[in-house]
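Okay, handing you the structure first.
Note that this complex is displayed minus one protein chain, with the remaining chains in position.
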Amino acid sequence: MNLLGYSLHQWVFGVLSFITIVFALMVVFSRNPVNSVLYLVLTFFGIAGHYLLLNAQFLAIVHIAVYAGAIMVLFLFVIMLMNLNADDEPQKTMSSKIIAGVLGGLLLFVIVGVLRQTAQILPQTQGAADIGLVKTLGMVLFNEFLFPFEIISILLLAALVGAIMIGKRETTESKL
Amino acid sequence: MINGISINLYLLLSAVLFCIGAIGVMARRNTIILFMCIELMLNAVNLLLVAFSCLHKDATGQVFVFFVMAVAASEVAVGLAILSMIYRKKRSIDTALLQNLKH
Partner (left out) sequence: MSLVSLIPAFPLLGFIINGLFGKHVSKLTSGILGAGSILIAFVLALICFINQHPGQANEVILFPWIQSGSMDIHIGLLMDPLSILFTLIITGIGFLIHVYSMAYMHTDEGFSRFFTYLNLFVFFMLLLVLGNSLVLTFVGWEGVGLCSYLLIGFWFTNSNYNAAARKAFVMNRIGDLGFLLGIMLVWVSFGRLDYAYITTHPGLAGTDVITGIAILLFIGAIGKSAQIPLYTWLPDAMAGPTPVSALIHAATMVTAGIYMVVRMHAFYALSDTASALVAIIGGATALMAALIGVLQNDIKKILAYSTVSQLGLMFLGLGAGAYTASVFHVTTHAFFKALLFLGAGSVIHAMGGEQDIRFMGGLKKHIRITFITMLIGTIAISGVPPFSGFFSKDEILASVYAYSPALWLIGICASLLTSFYMFRMLFLVFYDSFRGSADQLHHLHESPKAMTIPLMVLAVLSVGGGVLGLPEFWHMHHALKAHLQSVLPYASTPHLNHSTEWMLMVLAVSGSLATIYFTYMLYIKYKVRPEHDASRLKFWQKLIQQKFYVDELYDMLFRKPLDWCSHVFYNTLDLKGIHALVNNSGKAIRVCGSMMQYIQNGKIGSYLMAMAFSIILVLFLILVY
């Protein structure tokens, strides 16, 4: 399909990118933290769409499950626990915000500039076209990257234990 | 070219998302929003990794993203635990109040 000279793929890419960037901006600029969380969820959905576009099916599902499903829920829990709303939201000074904006812009400018100077990126044509499928990815994961895979499990254990240890309420603390 | 989309566009998209995350980190005082912007930055990088993996038809990129996600998850868990501890002590999550490492 050829709409206005662009193929379907390119249109979908454009729409998804637009969504992602808009919602990302709204994450940063919204005053209510609950709103921020929700916008971030939507951003994640956009990115998941990109993954699907790139034929990384497994990752798209995992992305949604882990990020949107677990991490964002965690954030939401914490915000609810602290009972935050838009009123007592701490604000930085205007000058700080402007400086932040300027620095961010400069960062973008410089990154783009550096990347433009790199040589032409050419695809390396070996490898199959269906690397995003669960089966193929699983084979790679358990053959070449077995050791990191196991280590990751230990990492997750450590994080688990750490989070519990840190978050435990001390018995000598005064009851609020 | 991935399905007709040049890799440069992916680079640009990733860079933009990263910078938005950076702006958010610098411009917000709420610690939770700070964490979320950091997640945004991580995701920008993830996107780029997957794009390149598709370009080079190499599964290493996607495996990398897999691991990044696992690490991000654990980091969020621990970070939010610390945050709730700080909240208990200071009754606020304003980063301006966390200045004990001053000279």
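The letters A and B name the chains in turn, as written, and every chain counts its residues from 1.
The rule is short, and it goes like this: a contact is a pair of C-beta atoms (placed from the backbone, for glycine too) under 8 Å apart; a residue touches a chain by one contact, two chains touch by 3 or more.
Just so you know, these numbers come straight off a predicted model, no measurement behind them.
Within the set A:80, A:106 or A:146, the residue that contacts the chain not displayed is A:106. Chain A residues in contact with the hidden partner, per the touch definition given at the top, are 92, 96, 99-100, 103-104, 106-107, 110-111, 113-114, 117.
Taking the whole complex into account, chain B touches the unshown chain at residues 22, 25-26, 29, 34, 95-96, 98-103.
To be clear about the criterion, only the chains that are shown with their structure count from here on.
Mean C-alpha positions place chain A and chain B at a centre distance of 6 Å. Per the touch definition, chain B reaches chain A in the complex via residues 1-5, 7-9, 11-13, 15-24, 26-30, 32-33, 35-37, 39-40, 43, 46-47, 50-51, 53-60, 62-63, 65-67, 69-78, 80-85, 87-88, 92-96. Within the complex, the chain A residues that touch chain B are 7, 9-10, 13, 17, 20-21, 24-25, 27-28, 33, 36-37, 40, 43-44, 47, 50-51, 53-56, 58-59, 62-63, 66-67, 70-71, 74-75, 78-79, 81-82, 84, 89-92, 96-97, 99-101, 103-105, 107-108, 111-112, 115, 121, 123-129, 131-132, 136-137, 140-141, 144-145, 148, 152, 155-156, 158-160, 162-164, 166-167, 169, 173.
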